[in-house]
Structures are given as C-alpha cells and as structure tokens.
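Every protein chain of the complex appears in place save one, which is left out.
Now for chain A:
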Amino acid sequence: MCPPVSSKKRTAGALYTTLAAIGFFPKAELDTFAGPLSPLNGHPNRIKVPGVETNTGPLGHGLPIAVGMAVAGRLAASSRHVYVVLGDGELQEGSNWEAAMTAGHRRLANLTEIVDRNRLQQGARTEDTSALDPLDDKFRAFGWDALELDGHDHLAMLDAFTAPRGERPTCIIANTIKGRGVSFMEDRVEWHHKVPSALQIEAAAAELAR
C-alpha cells in the first residue's frame, strides 16, 4: 500500500488517522497530535511520520513532486501508479501549472490527480477569489484527460480509479461539499480552517449518526 502524495495541507489529521488505522504507527500516538515535540506536526513530515512519503504544508508543492515520481516510474519501467490529492484553492499557485504542463507534455499516463473541488478557500469561495472554472477544460488544454464526479460517491471514485487509463495523465475533479452532513458547517467558508468546540463536535457527531 502506497499512500498518495497529499498536497492538501489541512488534512494532516485525516492522514495521520488513516496511517495509524493501517498500522504505520500505534494509534495511541494520535493523541500527541500537534502537542509539544510530537512527530505529528500540523503539516506532515516524512522523516518523522512512518508512511508519509512527502512533506506537505506550503501549497502548490505536491503536484511537481508527484510528476517527479511519475517520471521516475517511467524511467524504471515500473507499473507503479502515482496518485496526488490537491485542494482546489491551491490550484491558484502557478507551480501546479508548470507541473501540469510537464505531465501533459510527457504524457505521464501513470499519474492521477484528484482535486477536492469544494469551492472554498481560506478567505472566500474560489470563484469569488480567483476563479478556477472551467477546471476540466484547463487540464485538457494542458494535455490531460479530465473527468468530474461526485466526490462523496465512493463507488464512482472506485470506478474512476480502476478505469483503464489512456495515454495522458488523469485529472479527477471530485466535487465535494465541505462539512457535508453537519448543518452548521456545510459549505461555510469559516469552517475551512476552524477547530470545533467540544459541544460542536458532539452536535456534529449526532447529526452524522442520523
């Protein structure tokens, strides 16, 4: 099992929980998250956390690294496929488009990018800040295959992952709703980067359990 390159920076908690569940490190270590001297920093470090293959933090770094990994796979004639998860807001960073050009030019069919298209960034909606649409056409213009799906539909995601690839890199635009299922969080920009209180966690868990 190779964890994907995660360029999304604010998903460290979900990544650590997943890695612990798979067995990369003891689940008890999760309790140290963000505490003094914990290996589990707010942004993951590959030296400190088993299973983390690349560091994440500054935006627009994941795709170039994933392109390098795909180039390496090509050079080594490996069957390994590289997956990279990007936030949609971070596509405003120019480094992604440098890398998109490289991947398209080199026809890196062993590379799949998943864009978490929740349309929110820290300060406002993406389309009100510096619009990304039409995102699929942008990637096609850069030499990629692009498709859109419901990012909450796991079977649709599985189909997309297992579908035969063409001769180009693949961009999966996963349309999602941030905070889906929690009435007071759903699609609200302030929850892009906010820590819920104990009461809010309880309320959210109750709504999700319904």
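One rule holds in what follows: contacts are C-beta pairs under 8 Å (C-beta built on N, C-alpha and C of every residue); 3 or more make two chains touch, one makes a residue touch a chain; residues count from 1.
The working rule: contacts and distances are computed from a predicted model.
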item	value
Chain excluded from display, named as in UniProt, from "Multicopper oxidase", "ABC transporter permease", "Transketolase" or "Cytochrome c-type biogenesis protein CcmF"	"Transketolase"
Hidden-chain contact residue, picked from the options A:Pro39, A:Gly73 or A:Pro196	A:Gly73
From A:Gly13, A:Gly42, A:Pro58 or A:Pro134, residue that would touch the chain that is not displayed	A:Pro58
Of A:Ile47, A:Leu155, A:Val195 or A:Ala209, the residue in touch with the unshown chain	A:Ile47
Full-complex contact with the absent chain, from A:Glu98, A:Glu148, A:Asp187 or A:Glu207	A:Glu98
Chain A, residues in touch with the chain not shown (by the definition above)	45-47, 53-55, 57-58, 60-61, 63-73, 75-76, 94-95, 98-99, 101-102, 105
